[in-house]
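Excluded from the complex is one protein chain; the other protein chains are retained at their positions.
== subunit A ==
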């Protein structure tokens, strides 16, 4: 790490450089190949096709995974359809116990899953260990308790499950998004065919093994890895009663079109361009931590990221100075290192998209600043970056970058902050930083976003409904509200 020949004075941060503190990979036993999980068994794809999944931090091939084609989707839906009758007929108390089992096994295997997720996704072990995995277990634990209490969920005395739920999830929180989808589906008596993201299929396949350990009846959960074509086939399948998708707004639109004119129920959790609003009376040190957490958590690959910083003009310079100082201390690098703050970008494709949008920021006249950090030679990396002098018409103020890039805009009055914050087709999240309670409540009232974090950011909980306004999608996940998308009122 440190160059002995380098004078310490020239690089003060090097003086106190951390020694490497890698988490052991030995806890994960990776097989050279994985099959599809259909009807309680791992099997090869009907076509025999496979694809590889990489570690984005090193570009090392982790494993080969069977590619789900149309025939496989057909088989998975058939299995889920067959399992639906008995599963939905189980007393809620029995379904609950399966979910409790799953929650417990996830807790037992959480270190293994955290390391696996870090390998396949590229996010720091600190996050998978301290955020993803605890939330995954909590989601199953929370929803387990609902399974035998659905009559009290406000959906009538005897709400009914829908049938087979087709679930398509993204790569940014692979196992957590799986939990957000599968836990409520199973608790409400539906069966599942889930397609994990193409670049992060492994944790879903490990979850399949957990289902086996828990003795979950065959066909209740089916996992079909693949790409966009796999997802499209699944969503379009006529025996699917419910579609739940988390991902980009563009794909969400296509799915909404596919589902149009059918009886399928649909929930969509799509993109965002969250405004994080800092008033001049905010506790600035806390606000800076919140800004960092808002846009650099998970390398900014978060749909609810606070990707637009709206800072009151009078404290702009002070906030930006403090923010840059703080960003210079972020440790970017090996995701398995326990001291790493910012890991790898998930794929070459995503890195290209981030780079292209960041370049457009410069071309359109915003000022670019990146944290001084050395990026590893192999893998997909992007230094934490801040754009100042951003106008509302700039692409980096309008389009979701889905990366560690913050666009800074200013405002003078609360009205202007509201107008700028709401000036987006998205409406997923927003942040407010001020010491004034009445202003928090006024702002929270007027911001058109599904989740508003006041004097905090990027907090999640299975009991807290999550989802967007406008083009950020519809329906909610989590809490009592999340059950609505999986039940027929009766």
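Quick note on the criterion: contacts are C-beta pairs under 8 Å (C-beta built on N, C-alpha and C of every residue); 3 or more make two chains touch, one makes a residue touch a chain; residues count from 1.
One rule holds in what follows: contacts and distances are computed from a predicted model.
Matching "Integral membrane protein", "Aldehyde dehydrogenase family protein", "Thiamine biosynthesis protein ThiF" or "Iron ABC transporter permease" against the UniProt entry of the left-out chain gives the name "Aldehyde dehydrogenase family protein".
Of the listed residues A:28, A:62, A:182 or A:268, the one in contact with the hidden chain in the full complex is A:268.
Of A:146, A:466 or A:486, it is A:466 that touches the chain left out of the display.
Between the chain not shown and the residues A:107, A:355 or A:455, the one that touches is A:455. Considering A:256, A:330 or A:348, the position touching the chain not shown turns out to be A:256 (whole complex). Think of the hidden chain as still there; on subunit A it touches residues 138, 154, 156, 249, 252-254, 256-257, 259-261, 268, 270, 425, 440, 444, 449-456, 459, 461, 463-467, 469-474, 476, 479-481, 484, 489.
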